[in-house]
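Every protein chain but one is kept in place in this view of the complex.
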Amino acid sequence: MFFQRVKTQGLGHNAYVLGCGNGLAVVVDPRRDVAEYLQLARDNDLSIAYCIETHRQEDFEFGSASLAELTGAKILAGKHPLFGRVDVQVGDGEEFTVGTTRFVALATPGHTPESMSYAVYPEDAGDQCWGVFTGDALFVGDTGRTDLSDPEKTAENAGLLYDSVHQKLAPLGDQAILLPAHGAGSACGGNISERDESTLGIERATNPVFTKSRAEFMAQKAGEHLPRPPYFSHMEVVNLEAGRPVPASPDDRVLLPKAFQERARGGIVIDTRSPDAFAGAHIPGSYNVWLKGLSTFGGWLADEQTPVFLVVEQPAKAPLAIAQLARIGIDRVEGVLVNGVEAWREAGLPIEALGTTSASEAARWNEEGDLSILDVRDDMEWKEKHIPDAHHTFVGHLEADLPAIPKDRRIVAHCSVGHRSGLAVSILRRNGYTNVFNMLGGITAWDKLGLPLNRNQVE
Amino acid sequence: MFFQRVKTQGLGHNAYVLGCGNGLAVVVDPRRDVAEYLQLARDNDLSIAYCIETHRQEDFEFGSASLAELTGAKILAGKHPLFGRVDVQVGDGEEFTVGTTRFVALATPGHTPESMSYAVYPEDAGDQCWGVFTGDALFVGDTGRTDLSDPEKTAENAGLLYDSVHQKLAPLGDQAILLPAHGAGSACGGNISERDESTLGIERATNPVFTKSRAEFMAQKAGEHLPRPPYFSHMEVVNLEAGRPVPASPDDRVLLPKAFQERARGGIVIDTRSPDAFAGAHIPGSYNVWLKGLSTFGGWLADEQTPVFLVVEQPAKAPLAIAQLARIGIDRVEGVLVNGVEAWREAGLPIEALGTTSASEAARWNEEGDLSILDVRDDMEWKEKHIPDAHHTFVGHLEADLPAIPKDRRIVAHCSVGHRSGLAVSILRRNGYTNVFNMLGGITAWDKLGLPLNRNQVE
Amino acid sequence: MFFQRVKTQGLGHNAYVLGCGNGLAVVVDPRRDVAEYLQLARDNDLSIAYCIETHRQEDFEFGSASLAELTGAKILAGKHPLFGRVDVQVGDGEEFTVGTTRFVALATPGHTPESMSYAVYPEDAGDQCWGVFTGDALFVGDTGRTDLSDPEKTAENAGLLYDSVHQKLAPLGDQAILLPAHGAGSACGGNISERDESTLGIERATNPVFTKSRAEFMAQKAGEHLPRPPYFSHMEVVNLEAGRPVPASPDDRVLLPKAFQERARGGIVIDTRSPDAFAGAHIPGSYNVWLKGLSTFGGWLADEQTPVFLVVEQPAKAPLAIAQLARIGIDRVEGVLVNGVEAWREAGLPIEALGTTSASEAARWNEEGDLSILDVRDDMEWKEKHIPDAHHTFVGHLEADLPAIPKDRRIVAHCSVGHRSGLAVSILRRNGYTNVFNMLGGITAWDKLGLPLNRNQVE
Partner (left out) sequence: MFFQRVKTQGLGHNAYVLGCGNGLAVVVDPRRDVAEYLQLARDNDLSIAYCIETHRQEDFEFGSASLAELTGAKILAGKHPLFGRVDVQVGDGEEFTVGTTRFVALATPGHTPESMSYAVYPEDAGDQCWGVFTGDALFVGDTGRTDLSDPEKTAENAGLLYDSVHQKLAPLGDQAILLPAHGAGSACGGNISERDESTLGIERATNPVFTKSRAEFMAQKAGEHLPRPPYFSHMEVVNLEAGRPVPASPDDRVLLPKAFQERARGGIVIDTRSPDAFAGAHIPGSYNVWLKGLSTFGGWLADEQTPVFLVVEQPAKAPLAIAQLARIGIDRVEGVLVNGVEAWREAGLPIEALGTTSASEAARWNEEGDLSILDVRDDMEWKEKHIPDAHHTFVGHLEADLPAIPKDRRIVAHCSVGHRSGLAVSILRRNGYTNVFNMLGGITAWDKLGLPLNRNQVE
């Protein structure tokens, strides 16, 4: 029985290709660029019969429509109207069979109203549930956020989710393998484990949705304040149509430095190199989003209309950078400067540098008093622990919050390890702040060195 | 938490690379060519701290010694003397910690006396066992063969294995993920599932070691007669030293047809193309072992002293063919004819062809009476079902059993689908049989077409 | 100075990516699937400024329009109206500069009326011509065929070509590197060298266009009878628009055996495995075209309207098979049976086999008289040498010439080594011939064994 989790880095997304017997396969929650699923099918002699959707994803664009067109597969989902384009609708408790494998559809609302889970019973695994595709209902160590459909009803939805998990999933048994739509790094959960493999039994012993009471759980979820990137709204629209194909011709034109400089005036420049390289030298006015963070943080900087110009570390990375933006619906990449920072410099075009610092040096400066510390992590991370007297603004909101940041002091920005603060210092720099430093190693290093922290118990 | 099963096709072998926290990893039961493990470690920024062995494998050569030398890892195994080269010995019930992950060693004899399992407790998975490396004690849907250490004691060892599973593994709980050393296609179990993912709970409901009584289980195992390839003895010796490195210079010299013809006189020719291509045209006297079967069936044809000359379908496949033999300790590949069947023909060198047939045609011939059907599957497959009046000899024993095969009749060889019968007809051909056919599709097609079969209930 | 010949196997086609200084590059005669050129540009930090066309290619579909759209490059060609979509037109003798590299356009008609060559003068190579893109005017060891525009004027066009080469190319000097649009295996020349590297000086000493007189050359070309695959007409139309993009969604759906069987009724099945494998076992009614021959011989079997169903040896080869057809404008691949001959057999679906034979065996049969030898090479090859009493029909014309082939005798088909005769025997087989053999090794082996041949001096 072929089975493969296909992870999409940067989105913390899991799709699954599952062989179902008789040469048929299903793909669960495919992302927009589907070539990898097609190749897995080909390599394992599988014909894709269904694209199964657990819910209308908000954080990435679906590839269901593409897969359906390319392979003749049918799109299968629940009956809720938030599933738009669906070929086969299944209701709560309904069974269906693909090849020799039986599935039971389970309505598991809470993360969103339409959320479905699918319990899987392969022919040779007996009467018990072998595994369950849970979408964003149940993650390893966490549950889906419940604020998306209506922030006012975060707690109420959490109660709904609690019931879904306890009434629909828990009865499947400890032995069932957990197959969620997201892993660590997703914008859809605040505290998903770095471990991908789990079972319902392991979750029953460790996951807050099981270890807390319903009321405690509702309170916890109500207290979560996860950022909601602006591109989510666009995804909600396009996913009603099961996603759009990746543009036939991703415009990966290599631009020479002068042409890049000229055209980029009509858009934004995103430099995907590491925060160190960006600090060392970069194009004035560019944003810094490290390559793997592009799907998550690109959506805070650009929308589907923004002309984007990319700086990449190496040519081989350009297609990945373009794909990462396409996965969240941003298709207007109008130029790439590959290897080109070098050509840029040799052309005598202007460069800028930024400061970097370490936790120990920053602590020394802090004692000397000449410093404003800016923490750009999200609310939950801030609540868990933070440097005393630091100023907190989530990096996605920084551009809006600039009036609160003083221009006349040395600013040391940090996040957990240094990537998001790389974006933060690039935002400060392009807004006229000159005395800015990225604290590499972040609060992780600060903590390891035993430097002072305020720790607030997270509920 | 990084976790990756690394499958070795042809051996049905699973090794595992497990990230244990703090940047440390363990590799469980590594095969001889270790580059893939090293790359996984590098790609995930992991330092390999331990090579963990579940038992002295018989069916492939260990890479533990190589990994230890290359990375500084320590070899960890049980205290039984059948583990030879070990840096860290752990006894039954003993705990050890790597990074932030706790392991409990469990003596689980039965397959072999020294067999160990290792229960794993990652930091964030609570007090319950997350998964268990079971070696050849417990497979998905099956258990390790119990005839290897002493065929006389097959039943007795099966009882021992039954107790190991029930007393040591079952108590770990339904939620524990099963991580065995072999999957389908292994020579170490007769009926391992094609499905790789399972949990103890799923096994408890479906695996014969759980669904049968102790006595029934002993009887079943006693009735199993799995072939024991001759190279196993060599593996037992070299694995006492935790395996040898792959030769620095795998001798993959490309030979021109005439040189190949000349030198091959001092050894054997193995043609790794598909049975169809072999049937279409091949070098007289060559054996046919399809590429993925080389680790399993190469060990019936050659030992560590045999000069081997390979015919491969495409140049890119030569390294894999050489690796497959190296994995079972056969290093004397002294020439490769790549793309070269073509060059061979163009040189006017002699070729031979063989007949192929389908199940329906063979059935027609059979009715007409002019036919001897030769079934070369193993004993268990034969017992389960076979064509009436067929002659049965396992392909590994065919060369020895030739006196029993008539030379004057048309012989149709078959196995389950056509690969092993490809080897069988090549053996017949090189021994002077001329009227031989490979029944492509095998008994699988025969059965699907509803042709007559004797079915013997397997216990 | 970056310079790379990009060969397209099967078409014997050369495109070129040439760095021209200042980060600019040109691509000469790009094929339809342009990803490889884009990657070379990216990897070498080059911006593609021009797609240069030497003539309206007939044997493959251009990628100029795609490249122009993807990169902003301009299409540069001559002024003749047979160049349709052109952004920059250059006349005979006109100069243009890209980056720091100077080009001189040269009208070199003969192969076709519009044919242009482009002499290249890089900055650091002095005043002499460094190299010249000759399109189909001058190949290594050969010249472009002159029958395409009007078979009646083959000799006349040859005279024109002779003048182009002597008056326009020869004056560039012995030192100039020859950069033609085709190498060995092309349908555009009959006798192109297997060697890709040459200079005008080497050609001057060896190429018939130089070693023969004008009259001799005209006579030679008039005597050439090269096959003209039917898809050429389609290429002439689409290349007026500089080619079409590869379909966004190459339909590479994996079909299960029964679905494949059913749907394939509405189209043709092309089996891309080796002739040996095809001979060993194949789907009844399928054509056999070895993978690398698909661009050349697929165009004799299908046109842009034909639904094509592919059998491939391994999944990884499916995209290449689909690309090879797309390169000649055949986009309706509606199903792929990957790995699937095996699944086909296991499903009990019918298979057929074919005979193979060697030159020595065929010669023996021939002496015994019970044989009709069918030579399916092209006219030039036949003229050069052939087996006495063989029947000659070019494989592309075989289906039309079947009435001339007796059904009641044993037929041994051959070509030079066995690929085209593989196609031939598949054609015979699907037309009801049962006693057919592919003579593997072909006339090459026959010749090496010293068997009798009629040798006719080729002019």
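Just so it is clear, A, B and C label the chains in written order, and each chain counts residues from 1 on its own.
Keep this in mind: a contact is a pair of C-beta atoms (placed from the backbone, for glycine too) under 8 Å apart; a residue touches a chain by one contact, two chains touch by 3 or more.
On a predicted model such as this, the values are computed, not experimentally measured, just so you know.
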Legend entry - Given A:100, A:274 or A:435, the one touching the chain that is not displayed: A:274
Inset, instruction - May I ask you to list the residues on chain B that touch the chain which is not drawn? - result: 22-24, 38-39, 41-48, 66, 69-72, 245, 248-249, 251-257, 259, 315-316, 318, 336, 338-340, 343
Legend entry - Positions on chain A where the hidden chain makes contact: 273-282, 313, 341-342, 345-348, 350-351, 353-360, 417-418, 440-442, 444-446, 448-449
Inset, instruction - Could I get the residues of chain C that touch the absent chain, sorted low to high? - result: 1, 3, 122, 124-128, 130-131, 141, 173-177, 193-202, 204-206
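By our rule, only the chains that are shown with their structure count from here on.
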Inset, instruction - Taking each chain's centre as the mean of its C-alpha atoms, give the chain farthest from chain C. - result: A
Legend entry - chain A-chain B separation of Cα centroids, rounded to whole Å: 40
Inset, instruction - Would you mind pulling out the distance in Å between where the CA atoms of chain B average out and where those of chain C do? - result: 44
Inset, instruction - Provide the C-alpha centroid distance between chain A and chain C, rounded to the nearest whole angstrom. - result: 47
Inset, instruction - Send over the residues of chain B in touch with two or more other chains. - result: none
